[in-house]
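Heads up, one of the protein chains got dropped from this complex, but the rest are sitting where they should.
Order of writing sets the chain letters: A, B and C. Residues in each chain are counted from 1.
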Amino acid sequence: MQISNLTVRYGAIEAIRDVTFTAMPSRITAVLGANGAGKTTLLRTISGLVQPASGSIVIEGVELIGRATDDIARLGVGHVPEGRGVIAEFTVEENLRLGAMAFDIDLAAGLDEQYQQFPVLGERRKQYASTLSGGERQMLAMARALIAQPRLLLLDEPSLGLAPLVAAELMTTIRELCATKNLSVLLVEQNAKGALRIADDAVVLSVGRVVANGSAAEVASDDQLRQYYLGLVQ
Amino acid sequence: MGAFFTSRIVSDILIGAAQGVLVGLIALSLVLIWQSTHVLNFAQGAMAMFAAFCGMTMLEHGLNYWVCVLISLVAAMLLGGVTERVLVRPLYGKAEINSIVVMVGFLGILESGASSIWSGMARQLTSPLSQTYFTLGSKTLYLSPFSLFQIGSALTLMLGVAALFRFTKIGLQLRASALAPEVSRLLGVRVSRMLTLGWIISSAVGAFAAIIIATSGSGLFPSNMDGFFVFGFIAAAIGGLESPGGAILAGLLIGIIQTFVADYLSPSWVAFTPVLILVLSQLVRPAGIFTKNTTRRL
Amino acid sequence: MKITQILLRLRYSSLGRLVLALLGTVVAICVVLLVSAQSDTYIANAGAMTIAILGLSLLTGWSGQVSIGNSGFMAVGAFTTGIWANHHQSSPIIISLLLSILTGAIAGLLVGIPATRLKGPYLAGMTLAFVTAMVPFIQSLGKLTGGSGGLFFANLSSPSWFANLSGDPQNFIVANYRWAATVSVVITGVAYYFMSNLFASRAGRAMRLVRDNDVAAELMGVNLGRVRVGAFVISAAYAGLAGSLVALLSGVARADNFGLALSIEILSLLVLGGIGTLSGALMAGLLAAYASTLIAKLNALFGLNPYSNLGSNSQGIIFGLLLVVTMLTAPQGMAGLLKKISHLRARKEAE
Partner (left out) sequence: MLRRTHRGVAIIAASALSLSLAGIGALSSSASATGTDGVTNTSITIGATVPLSGIASTGYSDVAKTANAVFKYINAKGGVNGRKVNFIIKDDCYDIQALGCAQPQTSGSLTVAQTNALINTSGGLFATVGSLGTATQDAVRSLLNSDHIPQLFVNSGSTDWNDPSHYSGLFGWQTDYIAEGKILANYIKSKLAGKKLGFIGQDDDFGANGLLGLQRGGLSIPNMGGTNSFAYPATDAVFNLSFPTTLATLKANAVKIVVLDAVPPAVTLILKDAAKIGYYPQWVISGVGSDPQTVNYANLSKTNPGEMNAVSMTFFPYSTDTTNAWNKWIAKVILADKADFPKFTSKSILSGNMQYGAGWAVTFLQLLKAMGSNVTRANAVSTLEHSAVSNAFATPAVLPLQYSPTNHQGLGGGLLVKIVSNTNTTQIDGKVYSTNDAANGAITQKAFVNAAVPSWLN
């Protein structure tokens, strides 16, 4: 995925300014930065929920800008929004069926696969999503995105609100998925430490601008970046 | 046994139920729209009336009753779909009063428009089935072939809508679009089509009720749905605007209680009976008797 | 400073508002004396509608509660006036008006206490239910309210000093119409003055805060329930006054005249004029009064036979279209449009 010269405005405020970077296939790209750096806006723009003022987003040769959100989803862009977005009034299985609905896939096989991946969901398939714990909801949201077999997965703060152990487990799962599924992941995280541990590449945003862009290892070893933008102290 | 079925209480229940399922259908159509688009459709009754006129006036040109019904239902679907696309779509996310006013304006256009096209005169629709009640011995059993059809088809329609929502792919998408439009979009669901579809189904349900009302009651005329709309709205509010089943039950309840009031107390109290039921139910459970308690979201 | 700017600035002080209201009333009375008798009937009705719209503007525009039941409170006012007039034929009209305000307020309290616990569509539904119940309820009271037929009593007629003053003392028909319009204008002026003071008061600010953010209002120590019920009561009192005026102007109180249709009309006019503005209520009142005349002229312009199906229904169609188009294109109504225009001009001037 290639993002070039992307600018997004909310009224007079520029949430994203002239952002350019490339997310490589089958790799995890972490998008890092402080609160209000424009990370969530970036994901929402990719999904078509926000219309940019200028710039382009191209994925496998297809321009995304100007397309409707549901069209973009059907192009193979999965988006797990911040706060997970599971439908509490639906059962676990209904949530998963909804995720598969718009795609031409074998539903039964898809469900099996997700239940295998996330056994706890299999156990609770008839339960309403409102009864799940935070971690289980996050898994459900991931499973619901994955069942559509996306090629690009946008994850918005997946570890937010989770216990550190659960969060770490989740990161490992993401890493495995990326390796086995030939999946590109754009991972937005405030928890830079965890994200950099599993990411291949990293982009650092500050007040809507790209301040660093490179391999995760490079970013992780840059003291200045760590201190000023990521709030990580040795 | 015959004496039981022709007793005063059973008679009142049968008369009330026939009336009540119609109130329930209107309530159901209101709930369908409220659920999917959070618009309180004041023009619901008028849209149903207009669609009924489109088809049922063909009776005068010698067309078969059921063909006319079919034409009306198609007209209703078109009207519902176009209304959602043209009038309602710009209102999403706006203040509540905006949609109330637009639908009130649309109500005026439809009723005056129908009067302009078809005149304000009541048209009697020749019933396809006998409306004479059956008798058991010398007593009347308050059921006729038409009222059986009326109750039966209304219940079938309600079950059909429920099944559609519960068991089909489309139903799942309809519900998801209503509950969480943005998430549904992210999952590739064509939400805007689903909203239109919600209006289409709701309009068809309303038009069916209007046709039955015109056939069994005082005929078809531009304001013939006004009273039923108010009762239907009250039923929907009693049931809780989120609950199709609650709407239907509340409609039945209103019909039956009204008949009892007319029979045992006074016919002149009938018009404000539903309101008393509403006030009582709202004081007990403000969000409707048939909805689960939810906490206020900030 | 120019006169217009001085006038506009007046509304920021209590005394200034009094001066403005007095000026407006005097100007309106001059208009009443100059125009035709038919225009006087329109102005008289415009006054009553303005008062009703002001009441709803407070409730819906300021405290954020959508009501489609205010015509029910108008009915309370009208029948209070009617019953009083039938028993005390020679009592001054001010007593009828005050009694109607009182009964309207009491009805508002009775409905408001349960209704204001509800929000959004449930509140709208409750008020809808109230008005649909009010008409048959009043009719079922038999002799007291005259059943379906209603009550009939003497309508306002001009005292002789006014007939002499208003020009043609021979033509008592015209003097009667002028007198009715003058009375209506004066009452409207008083009602307008009180509302403008309320708008500027602490209570008015509390209401707008509740509308915009009820949680914040609560945190700032505003008693939500009291503000909501208070708005209901004042709104109903205004409706009671409007109903009383309507009854006095026509000499009739009939429940059917105060049904759902009138409520919807008031709400629509409020929107056309501009929700939550005082000037919008005035303009909407005038629009209501002149609607049928304007549309008759349109009919004539297009050569429509007024007795044909289309001709006799063109009013409904045009009014409906007006509502839909206003809401979709200029939801702030006429007051909003005027404001926009004057801002644009001010900006141009600045450049």
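Throughout what follows, a residue touches a chain if its C-beta (ideal position, glycine included) is under 8 Å from a C-beta of that chain, and two chains touch if they have at least 3 such contacts.
As the structure is a prediction and not an experimental result, all values here were calculated from the model.
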Visible contact partners (per top-of-document touch definition) of the missing chain: B, C
Hidden-chain contact residue, picked from the options C:Val186, C:Ala261 or C:Leu321: C:Ala261
Residue touching the undisplayed chain, where the options are C:Gly55, C:Gly72, C:Gly112 or C:Gly150: C:Gly150
Touch residues of chain C, complete complex, unshown partner: 4-5, 7-8, 27, 31, 35-39, 41-43, 45, 48-49, 52, 74, 78, 136, 139, 147-150, 152, 154-155, 157, 171-174, 176-177, 242, 246-247, 249-252, 254, 256-257, 259-262, 264-265, 279, 282-283, 286, 288-295, 305-308, 312-313, 315-316, 319, 335, 338-339, 341-342, 345-346, 348-349
Those residues of chain B which, in the complete complex, touch the missing chain: 11-12, 15, 107, 111-112, 115, 120-122, 124, 126, 131-133, 135, 140, 142, 144, 217-219, 221-224, 226-227, 258-259, 262-263, 267-268, 270-271
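One rule holds for everything that comes next: only the chains that are shown with their structure count from here on.
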Contact graph of the chains (line, ring, star, complete, other): line
Chain ID, smallest distance between chain and overall C-alpha centroids: B
Distance from the mean Cα position of chain C to that of chain B, given in whole angstrom: 33
Distance from chain C to chain A - Cα centre to Cα centre, in angstrom: 55
Centre-of-Cα separation between chain B and chain A, whole angstrom: 44
Sites on chain B at which at least two other chains make contact: none
Parts of chain A lying in touch with chain B, wherever the complex brings them together: 47, 49, 68-70, 73-74, 79, 81, 85-87, 89-90, 94, 97-99, 101-103, 144-145, 148
Touch list for chain B against partner chain C, complex: 34, 40, 42, 87, 90-91, 94-98, 100-102, 104-113, 115-120, 230, 233-234, 236-237, 241, 266, 268-269, 271-272, 274-276, 278-279, 282-283, 286-287, 298
Residues of chain B that touch chain A when the two form their complex: 169, 172-173, 175-176, 179-180, 182-191
